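With one protein chain held back, the other chains of the complex are shown just where they sit.
What follows is subunit A.
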Amino acid sequence: MPTDPVIEVAGVTKTFAGVRALDDVDLTLHRGEIHALVGENGAGKSTLIKVLTGIHTPDGGRIRRNGRISTIYQEVNLVPLMSVAANLFLGREPRNRIGLIDRARRDAEAAELLKSYGITADVSSPLGTLAVGEQQMVALARAVEADADVVIMDEPTSSLEPREVETLLEVVHKLHEAGIAIIYVSHRMDELYRICDTVTVLRDGKNVHSGPLRELPRIELVSLMLGRSVNEIQKHGTTAFGEDHHADTRPVLEARNLTSRPRINGVDVTIRPGEVVGLAGLLGSGRTETAKAIIGALPLDDGTVLVAGTPVPRNVKAATRAGISMLAEDRKTEGIIPNLSVRENIVLAALPRLSRFGVTSRKKQDRIVDTFVKRLRIKVSSPEQKVAELSGGNQQKVLLARWLCTEPRILLLDEPTRGIDVGAKAEVQALIDELAREGLAVMLISSELDELLDGADRLVVLRDGAVAGELEGAQLTREHVLAAIAAEVMDDADSR
């Protein structure tokens, strides 16, 4: 490996209003190296990146950059109202002879380019009309095509579907072959071990380990991140779900013939109290749409939703009143109110339940907030801290807490552990388990197979917006689910 470093960070420190986000951090990145940057939520990864790119000025330390840096930041960093092509080329648009932006060429080049990233949407439509995953792919294309020596990716896969993840990893591979250095942040161990050469572990703003990744056993990496011993971690399995639950026999939720063409087509789902039902399926199979249809956020062509046998009017308000809560997948852009405090964001949805005659008990609020902050290990300086100042993963935990504390009868969770670090992930899984044991009906959507297999008592497999099968008991194995998915893929191939 060539030894000429493209980035050299020595002793960098950064403090935000009393919070030490970076404490004497060193990092060296060589040409052609793929460097994993890992750590718990709030460990300082995004801050380090923003210091590297000059968004934040460090309080102390030295940074040497030896080349152009191009970055995909953790938060969506594109402009939703501008066209896809305009976003892709902002700052380096193709010009015509007299120096004006050549829009026709820009759009043509954008369409051509995005095709190789699997995006076929109209490049002249506003970026905001694309799905989150597609937006993330546009951000990726933008960063990659900028002709940089270093590409930094801060959790690029957290809003991607498995198929999109594959595309991204291919792109990373190509960059690597072209000799471009990469800093890669992710909470997904599989990805890290697949592509990264070296790793830097941050804990509470300190660099606790730097070295080659492959020689480092997974469990040791986790132990370094969490600051707990290997033994302690080994006690838990890959997920923190417990035994199956003993569900009631009468379903609390019955969704019949949910149809919203062309995304979903006659989906039936029932969930009994105390049961965790997983939704499996590939990108575009209609999992998120099914959840949205149940909560009343998707206009339906047909279908009914019954809660405890009573039909629910088709709007979110009525669904919420009937006891359905949903944690949306699109958490990067939905739901967080940045200028409110952590406490206010958490209790927001539960306020009606916490108030009497319009007056809310502050003591009750504080108790709830305190429980969730501890349980989910939300890293805050105080519950009164603005949510905008939290790290990305901690913002997601706040949203998760918001829906959990509404004490719903039916909880729809769309990718609940996305973007959340390994430690907290186990906590979230344990919490889902506990809630189900207390009689809550849970619908779980996850693109991580292990999470579905361990967490769910029953799996509904969706294919092209319709139910392709249900797996239960002994059928809940990797093989069975993969077979269902393989059938889908084969079908796909047949229909082409």
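Note that contacts are C-beta pairs under 8 Å (C-beta built on N, C-alpha and C of every residue); 3 or more make two chains touch, one makes a residue touch a chain; residues count from 1.
The criterion applied here is as follows: contacts and distances are computed from a predicted model.
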Leaving aside the chains you can see, what is the UniProt protein name of the one that's missing? Options: "Rieske (2Fe-2S) protein", "Monosaccharide ABC transporter membrane protein (CUT2 family)", "Formate dehydrogenase subunit gamma" or "NADH-quinone oxidoreductase subunit F". "Monosaccharide ABC transporter membrane protein (CUT2 family)"
For the chain left out of this view, which of A:S116, A:T129 or A:T477 touches it? A:T129
Touch as defined at the start, partner being the missing chain; which of A:A10, A:I101 or A:L482 qualifies? A:I101
Which of A:A17, A:L81 or A:A474 contacts the chain that the document leaves out: A:L81
State which residues belonging to subunit A touch the missing partner chain. 55, 71, 73, 75-82, 86, 90-91, 93, 100-101, 103, 125-126, 128-129, 299
